[in-house]
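In what follows, a single structure is set out as C-alpha cells and then discussed.
A single protein chain has been omitted; all remaining protein chains appear in their positions.
What follows is subunit A.
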C-alpha cells in the first residue's frame, strides 16, 4: 500500500479517495526522493565528464529521424539527449542557461553540479539535514567567489594588440574538434567581435555577426567577410559576376503586378481584354525596372521572386538582381550597406539606396553552388563568418565552436577580468574554501569541506581526460599552489611542460567561472530541497 500515494483509511477500513487518480500516482518521499534525484543527476553529469577539457572526447548522437550530431559542447549534448527525468531536465536547463549567459563552460557547470550532488549524498548518509547541506554549499560558493575575485587579473584589452585575445579564444577552441586550425579560427573570432564591438558601452551585438556554413573545402578555407554573404546567386546567368561600387536597392516587393490582398476575381471576357491585361503586365514590369533604374541603383536585391519574363527584362536593362533573399539577410544587407528597405517601387529614392564596394559571386569547386558576397560596405559593422569543412558534421561543430569563441571574446570586452584556466581557479578556490571551513563552528562545516572536494573534481576530470594520473597530478599541483602561492597553476593538459597557465596562455573569464559556481550551487540546492515527488505512475 505504501506505493499508492497518501491512502488513508477510516475506522471501518474504507479507503478514501482524496486525490484524483491517487492509485495511479507514484510518490517518493524523504531521503529516498533525494537519493533518486542525486542518482539521476549524477548519471547526466557522468555522461559529460569525458567531454571536459582540451583532450575531452566527443559524443555522437543520432536523433529520432536519423540526423547525426557530433559535438563536445555540453549544452548541445544535453539538448540532443532529450532527457525525460525531471531532475535531469534541471541540469539540461542549467547548461542551457550557462550557454545563454556566457556561451562557454557548459560542460564544466554540469560536471560541477554532479560532483556537488555526489558529495551531498555522502553527507546525507551521515545524517546531515539536506537544507543545511544546501546552506553550507551556498556559503562555500560565496567564499569560493571571493577567492576567485581576489585571484582575478585585469586583462589587457587593446584594440591594437590582439594577441592576448587570440590566445584566450584559442583556449576555448582548444577542446573542440577544429583545433587543427586553432589559431586561424581564433583570429577570425576576435576580429569578428572587435569589428562589431562598441568599445564605449562595452557591448557587442551578436545579431550583426552572421555565421554561414557551406560543406566543402577545408576548415582552413574558413574566412571572415567584412560584409554579408548570401546563399543566393544573380537571377540570370548572364548577369555580370562582379560588381564594383554599386548602389543597391533593397526591395521587399515582388517584381510583378501588385495584387490586392482582398479576394478578387478578374473576368476576362474578350480577346481584347486579354490583350489589355497582357499589355498592362508588361507595362508594369517596365515601369518597375525603370523606377529602380531611375533611382540610380546598380543592383536590386529582392525579398520575393520574379518570373522569367521580368528576369529577362532586368537583364536587358542591365540591372543585376538577386531574388528570394530571406528576411534576416535583407536586414543585414540593409544595415551593412546603409540602405533602407523599400516596400514599394513608388518609394524608391536615391537616398534610400545602399552602397557596397564589391559585390561578387563565389563559385565553389566543381559544384554549381554559388554564393554572393557583399563587401566594402558603408557600414562595416556587419560581418559574416563563412565556415567551410569536409562534411556537414564538422561544419556544424565548427559553427558551435566559433560561437563559443565569439562568446568568450565578447565577455572579455564586457568585463576584462580574467582567471587562468586548466583547473587552476578550481584548485585555488578549493584551497581557500577548505581553509575557511575549519573556522566555521556550526554543522555547515561539513558541507563546506565537501564543496572544496567537489571543486577539485574539475581538475580531476581534466587530468583524467588528458591521460594523466588524476590524483597524482592534482596533489602535486595543489601542493605547489600552496607552496608558491600562485593561483595560476593548473593541469598541464597539453603536456607543454609547465603547469603555469599564465605561460601557457590558458585564460578564462572571471564572469564565466563565477557563473559556473553560482549556477551549479543554485541547482544543487533546488534538488536537495525536494523531499516529496508525485508523478503519474508509468505502470499504467
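Assume a contact is a pair of C-beta atoms (placed from the backbone, for glycine too) under 8 Å apart; a residue touches a chain by one contact, two chains touch by 3 or more; residues count from 1.
Keep this in mind: contacts and distances are computed from a predicted model.
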(message) Can you match the unshown chain of the complex to its UniProt protein name from these: "AP complex subunit sigma", "ER membrane protein complex subunit 2", "Protein preY, mitochondrial" or "T-complex protein 1 subunit eta"?
(response) "T-complex protein 1 subunit eta"
(message) Out of A:78, A:94 or A:225, which residue would touch the omitted chain in the full complex?
(response) A:94
(request) Using the touch rule from the top, list residues of subunit A that touch the missing partner. (result) 6-21, 23, 33, 84, 86-87, 89-90, 93-94, 96-98, 100-102, 129-132, 135, 138-139, 203, 205, 207, 252, 257-267, 273, 276-277, 279-280, 303, 327-328, 330-332, 334-335, 340-344, 352, 442, 514-515, 518-519, 522-523, 525-526, 529-536
